[in-house]
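Notes follow once the structure below has been shown.
One protein chain omitted, others in place.
The letters A and B name the chains in turn, as written, and every chain counts its residues from 1.
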Amino acid sequence: MKKLLPLLTALVMFILLPQFGAHAQTEDQCISCHASMDDKPSAAFRSDVHRSAGLSCADCHGGDRRSDDMEIAMNKNKGFVGVPKGNAIAETCGKCHDDEERMRKAGFKGETGQLKALRASAHSFGTKATDALIMQCTNCHGAHGVRRHDDPESPVSPLRVVGLCSSCHSNPDYMRRFNPALATDQLAKYRTSVHGMKNGAGDTRVATCADCHTGHSIRPAEETTSSVNAFNIPTTCGRCHSDADRMKPYGIPTTQLAEYKSSVHGKALLEKHDASAPSCNDCHGNHGAAPPNVESISNVCGTCHALNAELFRQSRHKVEFDRMGKPECETCHGNHGVQPATQAMFSFDRDGVCGKCHGPDRAPVGYKTALKMRSMLDSLVGTIAMAERRIDEAEQKGMEVDDIRFALRDANQARLQSRTAVHAFNLEEFSKVLDPGLRIATTSLSDANAANEEYVYRRVGLAVVTLIITLTIVLLFFFIRHIEKKQAAV
Amino acid sequence: MKSIRTALSGWVEERVDLSGVKEFIQHKSVPKNRHSVWYYFGGVTLFLFIVQVISGILLLFYYRPGADTAFESIRFLMTKVQFGWLMRSVHSWSANLMVLAAAVHMFSVYLTKAYRKPREVTWVSGMLLFFLSLAFGFSGYLLPWNELAFFATKVGTDIAGSVPLVGEPIMQLLRGGPDVGGATLSRFFGFHVALFPAIFTVLLTIHLLLVQKQGMSSPIGAAEHGEEKSMPFFPNFVLRDLLLWLIVLNILAILAVFFPWELGVKADPFAPAPAGILPEWYFLFMFQILKLLPAHIWFIEGEVFGILFFGVAGLLWVLVPFWDRASQRGQNNRLITYLGIFVIVFILFFTILGWVM
Partner (left out) sequence: MADPAPSEGRRRTLKTLLGTGATALGAAIVYPIVAYLKPPEVTGEQVTSVLVGKVEDFAPGSGTLFRFGNKPGILLRFPNGSFKAFTATCTHLDCTVQYREDMGLIWCACHNGKYDLNGKNIEGPPPRPLDPFEVVVKGDEVHVTQT
């Protein structure tokens, strides 16, 4: 039985195959004629994905494929269009590729709707069908030798797409015609990035232009629908960097996105929609994406946290951290999961960071300073909180507290500034910022207490008045009784 | 002490003949019966009105009308001026107590049918005073220019605007424009401190003169029951009045200090209406009924029907001395009593309903 099977297959093939060949020959006269002319399009079309899907020249160019008479085959009355020009190119492709049903029927499982996406992209002047496209499908995919995007021969394959995009985007002269403000150094930067270097070395799994910008729905980064808009970047980067399987060969963690989402930056950007909060690319760069290295961390963080970075660079920690090879800001604050800084960082328990290096026995000067700073911060934060509570109480009672609140603003400002001042890691500098705040907070607290006492004073005043009125009422009552008794007696 | 007093009264008497007034007061008496307690509520209302006049004048010293200044001036008054908070609190509380006392006074007069001949004009003037008190309340509510008042006024004037034919012009007249705004505030201020007080003073003078001239009304049939006792108006009744006034003053002081009137947030015409917009409690039953009415009753809109209903009912109520023939003849008209009790229960029910809903 087992021996019979190949035999049977061969027999079936023998009967069927010639018919297939004959069929193709009688059906498609375009190819056979053009092949005999030895022209380039027909040669390229031999390896085209569309040919293997059963498409012929006439499916794009029109005309009658069955006739070997040129007059009939390339007759305009038979629908021959010749070489499509301008938008007609994209529309020709879109006829099938925007028709999902048709594509699925043909057994195609990939993306559809590319023309629609292209029309809505930065490569189009508008979204209407009549609007001109800057790019036609053929500009990237080629016309007659179209291959799958993962075919190394395809111009849009991972190793070739970078060159394809940059053929326009690195040409300042050309780009100026469309968007003079757009940078043209993306390729140069990309080649310095980890993605670009690996891509250059032949790694097809790293991010290329299309991975971040998408293939057809490319939008400028300022637009909220763009895959590279600040609000969407964490998801875009996370698509690969949170994928454990994908990152396995590189041996890097995949927790960055989750950490970022829980961080003060992630919450500011994604929950509060604060566009000034950093996204992945603000620290790592975009086209030149790479981890900032140890010495440059304070520069990267310092682009926003300038005062902190300045103080830090002048501090003793800078020297010591460099000596020990510790990453600057990151040593205390972490990286992707950076949390809001509180005085808890000064403690020597689990939440604290000073305890990583300082203790009663090791580096004890820093230990003492940290304890002192902690207690100063605690008293400022505590006094402010207490004053706010007492102000609220007084306000609830209808007392005037605007002035006290106004004064307390300065205490809060000192609290915020003290968080910056910490980075000098110098008790004297720290006190200069914090002490005035503490004084203001203490005054505000006592003012708020006074306002609450005023409330008590009102109650006491009322008690006195009520007592007077009540006594008068009683006296009046007796007076009336007295008069009426006398009247009765009369 | 005594000599000064006699000298002073002598000085006056040489110039003005007060003997008639003296004579009148000495001989005036107040009937004593089981309904006598109700006689005091007119006096309480009067006392609260006096408090309103004094505290209102004092508030005027600091209040500055205008959409930009009204709220700020009240906040200034409440926070910076000594006892400013007390003055505003007293004015607000006293206003509410006055409406309450006036309502009690009005219903007691109604139920004892004290409006019957010859006191028809006293009743009508009293009813007008009562409506004017409500108008005082409505116009005064807006003056602090806070959010709640702003939207309550919007809703209130909207209701006035839904009256057919005259509604729209009336609403425009009240608002001083198509919408509630700075112009409305100016108008309401004018109403509250000039127009209404002027009318009120005239009506109140008529009302009080008539009360003094005609004396208190005895309930129907009091004479037959042998209840025709009386007490001297002076000093007995006056001192009792004074005693009650002091009690009311005490209550007022306690309310003003323990429940100070809140100022809330400044009105913003472009802000969305906050939840829980309620009119003053004395408009609540009308507000609630208008809310509950179906969209259409017969061929007219529910709201219009409600307003027409209140208008007709109010008019009938004011004119009760003229159509209650039985009481005029000195007969006990049960129907009027039951109607009055029904109205009280009706108003209480919808006020409570409005409060809890």
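Criterion: a residue touches a chain if its C-beta (ideal position, glycine included) is under 8 Å from a C-beta of that chain, and two chains touch if they have at least 3 such contacts.
Since the model is a prediction, treat every value here as computed from it, not as a measurement.
Q: Please identify which residue in B:Met87, B:Leu263 or B:Val304 touches the non-displayed chain.
A: B:Met87
Q: Which one touches the absent chain: B:Phe24, B:Phe76 or B:Phe130?
A: B:Phe76
Q: Mind pulling the chain B residues that touch the left-out chain?
A: 58, 61, 68-69, 72, 75-76, 79-84, 86-87, 246
Q: In the full complex, which bits of chain A touch the chain not displayed? Write them out.
A: 274-276, 304-307, 402-403, 405-406, 409-410, 412-413, 416-417, 420, 464-465, 468-469, 471-472, 475-476, 478-479, 482, 486, 489
Following the convention adopted for this analysis, only the chains that are shown with their structure count from here on.
Q: Measuring centre to centre with CA averages, how many angstrom lie between chain A and chain B?
A: Their C-alpha centroids are separated by 64 Å.
Q: Taking the complex as given, what residues does chain B use to touch chain A?
A: My answer: residues 78-80, 85, 232, 235-236, 239-240, 242-243, 246-247, 249-250, 253-254, 257-258, 260, 262.
Q: If you look only at chain A, which of its residues touch chain B in the complex?
A: Result: residues 398-400, 402, 458-459, 461-462, 465-466, 469-470, 472-473, 476-477, 479-480, 483-484, 487 of chain A touch chain B.
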